[in-house]
Each structure stands twice: as C-alpha cells, then as structure tokens.
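On to chain A.
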Amino acid sequence: MSNFLKLFNFEWNRFIKLYIILFGLVFIVQMIGLSYLIYDYKAMINLEIGKNHMSTEQFVDMYGMFGIDHLSISILFIAPIGISVAALLFYVPFIWYRDWFARNTFIYRLFMLPTSRMNLLFAKLATIIVGVLSIVAYQLILLVLYKGIISWTIPTAFRNDVSVLEMVMESSYLSIVLPGGVMEFLVAYGLGTMFVIIIFTAILMERSFRWLGAFLGALYIPAMAITFYAPLIIIELFYTSFPLYANELFYVFLVMWIIITVGSLLLSRYLLNRKVTV
Partner candidate 1 sequence: MIEVKEVEKKYGKKSVLSGMSFTAHKGEVTCLIGVNGSGKTTILNAIMGLTPFKKGDILIDGKRLHKEMYEKIAYIPDTMTMISSLKISEAFEFMNDFYTVWNQEKAQSLLTFFNLTTDMKISELSKGNKAKVNLVLGLALDVDYVLMDEPFSGIDIFSREEIANVFTSHLIENRGVIVTTHEIQDIEHLIDKAILINDGIVVKEFNAEEVREEQGMSIVDVMREVYRS
Partner candidate 2 sequence: MRLTLDSRAPVYIQVIEYFKVQIASGELEKGAEIPSRRELANTLKINPNTVQRAYKEMEEVGLIFTEGNMPSKVTKDEEVIKAIKDALLQDSITNFITSVQSLNVPLEAIIPLIEEKYKQANVQSKEEDND
C-alpha cells in the first residue's frame, strides 16, 4: 500500500469518531422531525375528517398532500445538515492543528516519516473530501428511507410521491451540496476542493511564520478569492458589453482554478519542506 493510502487510512480512522457522531445525530434528529411531521399530519386528518367530517378532497385542498418535500422546511431536518457542514468546516483547520496542540505532538512523528510531506497534505485533503461526499451519500440514503417511511404511514390518497431527486432540486439547502448535473457536481466540488487547499496553505503559513504567517494567511484567503474572480472583475471594469459566451467563461474559470489550485499546492509544498516548524 502506498504511503499516501496508509496515511489517508490513518487520518480517516482518526476522523471516524466524529463522523459516527455526526451520522447518528443526523439520523436521530431527522427521524424525530419526520415522526413529528407525520404525527401532526395524521392528527390533523383525524381531527378534520374524523371529527369535523371534512372530505378527503377538502382536506387535501386545505392542508396539501404529504410528501418528502415537507421535510425540507423543517428545522429538525435542516439543523443536523447545518451542524454537519459546520463540523466539517471546523475539521479543515482542526485536522492540522490537532497534530501540534493535542495532548501529544504527533506532528514530530508525521514530519519524520520517510515519505514526502505532501502525502500528509493529500491524506488530510482526501479525508475532508471523502468525508463530505460520504455524508452527502448518507443523507441521500436516509431520504430514500424517509420516503419509505412516508409511504408506509401515510395513506395513498394523502400522499404526494415526490422523488428524492425532485426534493433535492427544489430545496435551496440541499441543491448546494447535491447539484443536479454531473457538470454542476464537478464545479461545486472542484470549488470546494480549491477552497480547502487555500485554507490548508494559509494554515501552513501560520505554522511556518506564526504571527506574521497568520497575518499573511488571513490575506492569502481573500487574495485568492479575488484572483479567482479577477476575469469577471476585469470584464466588469473594462468592457461595456459582456465579451464572452457562457462556455468561454467556463474555460476562463477552469484556467483560474488550475492556476490557483496548483499554485497553492506548490506553495504548500515549499512551506512543508522548507519553512514549517514543529
């Protein structure tokens, strides 16, 4: 097994505890949310149809049909997703700083491994990316499960059989993490990866030059964001009409993406090999 895979496997195993907690949290809270919604809806059916003698059509007109899309506006459904996103964002710096500041200084060992230090960076990066992807996949599986629960508990007449995909497309929260097409998916995750790499570089600046590095790192992040949008800014400033077709603009951004990602990785490599200190 290559050193990268060994390190990735190792990082992943360190990550797994947090991950299991997140998985559990998402499932439990969302199930509570769903149960409450179903309970509430069925109580309403009992009240309006059972006691107030409303017809099914009248009820559906008034309260709507029950479908999985009901979930996407429930706070108990959205909150765990928010917490997961926050936890993963927190993990981006934490995955580095834990090696310096935890009860042990594992960074000594990591830097003394007979392998390229870039493997450490790639292992940490892969842990974050795979972490995000698997929590998204997990959420999708849960949605399918929730759909099953709905069709099992809500009678057909009251049920709106919205597909999981439709739900995701219509929800503004979910469509960020799960873009519809392959291209959109690649763009979203490509940008995410670039973002994580930029943060990693900023962290390594801080770890190399401490206070001065923290300052440089804090400048580096917005500087890279501006650089990425530079083509748009230039067009905005110097052109009266928009000079590019949509696909041309895409290639311009692709080039910017490559420049920033590769540049940031090269800078990280320089810092890891020459400047970083335990």
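One rule holds for everything that comes next: contacts are C-beta pairs under 8 Å (C-beta built on N, C-alpha and C of every residue); 3 or more make two chains touch, one makes a residue touch a chain; residues count from 1.
Inclusion criterion for the candidates: all candidates are chains of the complex that A comes from, given by their letters.
Predicted model only: the values in this text are computed from it and were never measured.
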{"item": "Complex member touching chain A, one of 1 or 2", "value": "1"}
{"item": "Residue ranges of chain A in contact with candidate 1 within the complex", "value": "3, 6, 10, 14, 102-106, 108-109, 111-117, 274-278"}
